[in-house]
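Quick one: structure below, then a few questions.
== subunit A ==
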Amino acid sequence: MPLDATAPPAGAADTAPLLSVEDLQVHFPIRAGVFQRQVGSVRAVDGVSFQLGRAETLGLVGESGCGKSTTGLALTGLIPATGGAVTFDGARVGAARGRDLARYRQRMQIVFQDPFSSLNPRQSVRDILRAPLDIHSIGAPAERNEQVLAMMRRVGLRPDQAGNYPHQFSGGQRQRIGIARALMLGPDVIVCDEPVSALDVSVQAQILNLLADLQEELGVAYLFISHDLGVVEYLSHKVAVMYLGKIVELAEKADLFAAPRHPYTELLLGSTPSLDPRKRHGFTAQSETVPSATHKPSGCAFRTRCPLATDRCASEEPPLVPREDGRLVACHHR
Partner candidate 1 sequence: MTIRKSATRGVAASLVALAAAGAVQAQDSLVIGADVDAGTLDPRLSRDTTAYRVTDLIYAGLVHLSPTLEPQPDMAESWESPDPQTVIFHLREGLTFSDGSPLTAEDVVYTFETLTDPDFNAPQLTLFAPIESVEAVDELTVQFNLSAPYAPLMSYLSMGIVPSDYAESGADLSSEPIGSGPMVLSEWNRGSDIVLEASDSYWAGTPEIETVTVRIVGDNSARAQAFEAGDLDVIQSPLSPQDIQRLEEDDRFGSEIMAGLGVTYLNFNTADPLLADPEMRQAFAMLVDQETIVNDIYQGVDEVATSIILPSSWAYDESITQPTFDPAGAAEKFAELGWSDSDGDGILDKDGEPLTVILSTHSEDPNRIQAVEYTQAMMQSVGVDAQIQITDWPSFSSGYVQQGQHQIALLGWLNLTDPDRLGYAQLTTGGSQNWGGYSNETVDTALEEGRTALDQETRAEAYQTAAEVIAEELPYYIISYQGYQLFWDKDLPVEVTADPRGNFRGMIGMPETAE
Partner candidate 2 sequence: MTDAAQPAPQAARARRRIRWPKALRSAPLIAGALISATIILLAIFAPFVATHDLTQMDMPNRFSGPSAEHWLGTDNFGRDLWSRLVYGARISVTIAIIAVTLSAIIGTVIGLVAGYFGGWVDLLLMRLTDIFLGFPPLVLVLAVVAVVGPGLLNVALSLVIVSWTEYARVVRSTTLSLREQNFVLAARAIGASPARILWREVLPNSLGPIIVLASLGLGTAIIWESALSFLGFGLPPPAPTWGWSLSYGTRFMREDPWMSIISGAAIMVTVLGFNLLGDGLRDLLDPRHQTRGKS
């Protein structure tokens, strides 16, 4: 599927992407002084655009503090976006109010990273999974418990554990509960915010398999946020690489991993340990100062770490533009 971030939302429903994000911005104010006036802002998410189709997975990858989680939270409305447009199933979300907003919320769910803090320790699994149904008055109250049990089975939990509390489950099981909760409202899109990074490898594989299975069965789309290139590679159809609030490269998975275009993507791939002791990278100890969102370099934010950087990179911010092979890259030199 060719990508064009600058294209307007398409009119025809079947060809239009399910979710279209344009120039999303999340800025946090910096306050100072006696009266705590706003003296500036942290541009945590600084003009992010992408599209997501039905039953598709977009991997959003980047290092800590690059704004990938903030993007996910802003899309699910958990923190306010300060700019940009989100179109969901052909409708502008920013304009939605009341019931429409609630419906949008219903169709867009989130799974969190830490399976320990994402479940209320004082509620049983049944309570946790029933809550979405109760809030949106879905189904007859008497049937809701049945729905809960069905969902538990679907995500691989034993229904007889419905009365148990989160602390009685292992990390992997908790993550299943988190996924079940997100699925209760039958969403079209699930934002997966580092859903497996707190898990052991063996359990991580269980959850990744589960997510893959669910997508196949339910046709749900994922915005899959992770810092782990391997995990992203496994699950995604397309991958977007973020650096300091911006997408620097967006491409089909195979293309991206086979031949990274942006120097940053290249650096990420080159820093990931190989799994073959005979093919070691031979990392070097060289150190560098990594800028943060509060102190963003001018022009291309990556220029301070980029081997290709020139004067132009300092003065002129490279736009994210489509290349001949269909991928989008924000670099003056690649």
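In this text, a contact is a pair of C-beta atoms (placed from the backbone, for glycine too) under 8 Å apart; a residue touches a chain by one contact, two chains touch by 3 or more; residues count from 1.
Per the selection procedure, all candidates are chains of the complex that A comes from, given by their letters.
Since the model is a prediction, treat every value here as computed from it, not as a measurement.
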Problem - Direct contact with subunit A in this complex, candidates 1 or 2 - result: 2
Fill in the blank from the handout: subunit A residues touching candidate 2 in their complex are 73, 76-78, 102, 105-106, 109-110, 112-114, 117-123, 131-132, 135-136, 155-158, 161, 164, 167-170, 172-173, 176, 178, 181-182, 184-185, 206, 210, 213
